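To start, the structure under review is shown below, and the notes come after it.
Every protein chain except one is present and positioned as in the full complex.
Chains: A, B and C, in written order; residue numbering restarts at 1 for each.
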Amino acid sequence: MAELSVRVGPLALRNPFVLASGIWGESGESLAGAWDAGAGAVVTKSIGSAARPGYPNPTIESYGDWGLLNAMGLPNPGIEEYPREIAVARTRGATVIGSIFGGDAEEFATLAREMAPTGVVALELNLSCPHAEGYGTEVGSEPADVEAIVGAVVRAVPIPVIAKITPNTPDPAGLAEAAERAGAAAVSAINTIRGLAIDTELHRPVLAHGLGGLSGPAIKPAGLACVWQIYDRIRIPVIGIGGISTAEDALEYLMAGASAVEVGTAVTQRGIRVFGELAHDLDRRLDALGYPSVASAVGAAHPARR
Amino acid sequence: MAELSVRVGPLALRNPFVLASGIWGESGESLAGAWDAGAGAVVTKSIGSAARPGYPNPTIESYGDWGLLNAMGLPNPGIEEYPREIAVARTRGATVIGSIFGGDAEEFATLAREMAPTGVVALELNLSCPHAEGYGTEVGSEPADVEAIVGAVVRAVPIPVIAKITPNTPDPAGLAEAAERAGAAAVSAINTIRGLAIDTELHRPVLAHGLGGLSGPAIKPAGLACVWQIYDRIRIPVIGIGGISTAEDALEYLMAGASAVEVGTAVTQRGIRVFGELAHDLDRRLDALGYPSVASAVGAAHPARR
Amino acid sequence: MSVPFAGAAREGLYLAAPTAAVRTIVEVTERVLETPSTVTLRFRYPPTAEPGQFVMIWFPGDDELPMSLSYTDTESKGVTVKAMGETSRNVQHLGVGARVGIRGPYGNRFDLAARRILVVGGGSGAAVLAPAAEAAARRGSRVVVALGATQAPELLFRARFESMGARVEVATDDGSDGTRGFVTGVADRLLREEPFDAVWTCGPEVMMEKVARAAEPAGVPVFCSTERHMKCALGMCDACALGPYHVCVDGPVFPAERLLPLPEFGRSHRDPSGRRVPFGSR
Partner (left out) sequence: MSVPFAGAAREGLYLAAPTAAVRTIVEVTERVLETPSTVTLRFRYPPTAEPGQFVMIWFPGDDELPMSLSYTDTESKGVTVKAMGETSRNVQHLGVGARVGIRGPYGNRFDLAARRILVVGGGSGAAVLAPAAEAAARRGSRVVVALGATQAPELLFRARFESMGARVEVATDDGSDGTRGFVTGVADRLLREEPFDAVWTCGPEVMMEKVARAAEPAGVPVFCSTERHMKCALGMCDACALGPYHVCVDGPVFPAERLLPLPEFGRSHRDPSGRRVPFGSR
């Protein structure tokens, strides 16, 4: 029985498997459901200043078992309504991390001030959605912007701030360093990879929005590369995201340097029970390999640790 | 019988299927073999100033049928020896595009001057290899660098210059614009996506170099997104690359705005005969959809064309 | 890994059939005007489907919408679309040869084991009930149908229900056929007249709630085919959340006993932004 509970900077999680933002994250009941299924924490859908319907359908395109393209367009009920959903999840005992998105440092700070008092244990800043005009990658691709936004939020709220980094960049570690400089408690990576699908029969993009973001197994190599590079350049913890659907995938992330991981697309393949299964399988795998705890495997693939 | 021959700026190709750099590209006999198998043109391995052995093995990791991670490390016989390989391919009638990589504008220009007289119809500049220290993305991620390198080569040689763009960037179209400003005849996209694989049993990266680049079906969405975005922002033609293994994949690229495509990893899945098959299948597919030529499908998915 | 992105239904609810998550473009092979406001589109789509399941159907240039399969049992599948908002109104004008995108089928199915079934349909609800009733009748079950509409010409699939040998009782808001008023009244009466092993219902949620409450005293289990705004249909995006469930993978068919305890059942749904919106307020 390996020790599954982890610390991610100031956060204590019962296990390293966190529900990723945008999956089961609009309603409090769903967040609670993911928690009940065994998630170590749950991240809310990214919440903005006002209610947003998101893009029209089609919003997703599937590639069988290796990938999923989506352009939801950051639908969310808006910061005014959303606290009641967090309240539902909290009543059920869930450890909730609030995700927010904004167009600039000020909007992020305002959202943070409204989200913090709801009892979320930390805020994750969406600096990385690849398909939302004026948000996400558009405000999170330059270290200076990341530093400004993270700094503004850190100054605005007393709870830990996690910067969620884009993979659509030559230097993810540079963005992570900016977040660290600005006082982030942790960095999470990655969000989806910018992608497009075209229907040749109808000669048009499949998604109503055109561009979308790829998630699922296909992006695991990219996510691992980002975590690997970031781990070498910052001292705050990294949360690994991207294509995790087995305990083995998660262990790759841990060994690459992640202190915890987020799981998204796998929920559509394996159902929400994936959280309980991942924890169980990781436990057995750590035992087999002789690691006494999740923490002891973190960064194990880096030369200094080998 | 759709018209398969295409023009890519000043280049005339017998069909749009070009052998991508790094695949069958070290020996003249292999280049000739790809040409004989039906490729519309063949791109050489990226050639540098001196012979380079590349990274030690393992240099590749396979993900079953959806992707392949490699870190060859730009092995190549060096510009002094390589012209004899080009000569072999040219003797056999192949349309050869020479690929070069360098650490700065000057090195690129020098290589270009040595490569141009070998009879290559164009030069493709590798501004995008994601795992070679001092080369590739490290010199091709900033528009200013791209502009300087492309400009130096354009001034150095009389033949068309193609800038091969990285997907590991927030704004591929910005890099393409820089190439256009500097006088490139075309832009090609994409190179591989930075990636990593970890062996949990041995707690170390699988590839000897650690970081590598992902190719194959998994990167098709990313390649299409880049071509789509680039097409809207430049007037010179785009060559689409990434995960093309069927005529349908190629047609997606054409409709996204590519005037031709390069095919790499599919050679390991379907053998070199893939070139003949792609041309045959694309012909039938264009007929079925009522396109008289490859050219008539280029950009067909863009709103202005629908 | 071998499980495609199919949506994974929760244990303890019905089994969902394995689904084809990848989109296919199909051509409309047949178009039938069922009522003045409702059209059926048929198309060749080979994946197996069960009565109760739905597809995501993409009307290129317009929206992609969830639609129950009104024909499930051959390769020639069908959807029956009622004119509501912009997209479903546009659909009324699609002709043979039109191309639409299909993914699915998604979701669970009606359990066909019951021997005596009361079917209660309101509006376009008959679209999903008809193939289920047909399958049950074919297995020898007794099927009784309470069918409601605003007015006589809008009674959907009346002839189809009759031709499967079902007893059909109708209600119209304007009394132009059958009982004047809501179909729930007819359902109440039928529940008193005959013994049933199951009630299947689809229609406005308020109607389904009434049916469910009416059947409670008799102890007859009620199965409701529910609707929520849908985007992914893969149990991921949370758009279709209904209490702890996701209609796209845990439903659309739920036993009423699971729904009645939910504060939102019959009262509110969520708009595309995820805001809770009371029914009737849109």
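Brief remarks follow.
Here is the rule we go by: a residue touches a chain if its C-beta (ideal position, glycine included) is under 8 Å from a C-beta of that chain, and two chains touch if they have at least 3 such contacts.
Since the model is a prediction, treat every value here as computed from it, not as a measurement.
Partners of the chain left out, restricted to shown chains and counted across the full complex, are B. The chain omitted from view is touched by exactly one of B:E3, B:D65 or B:E142, namely B:D65.
Touch with the hidden chain on the side of chain B covers residues 22-27, 29-30, 32-33, 45, 51-54, 56-66, 68, 70, 72, 75-78, 81, 199, 201-202, 204, 206, 208, 216-217, 245-246, 264-265, 267-273.
Here is the rule we use: only the chains that are shown with their structure count from here on.
Counting only chains that touch, the fewest steps needed to get from chain A to chain B is 1.
Between chain A and chain B the centroid-to-centroid distance comes to 32 Å (mean Cα coordinates, whole Å).
A separation of 50 Å divides the Cα centre of chain B from that of chain C.
Inter-chain spacing, taken between the CA centroids of chain A and chain C, is 35 Å. Chain A has residues 63, 66, 201, 204, 217 in contact with two or more other chains.
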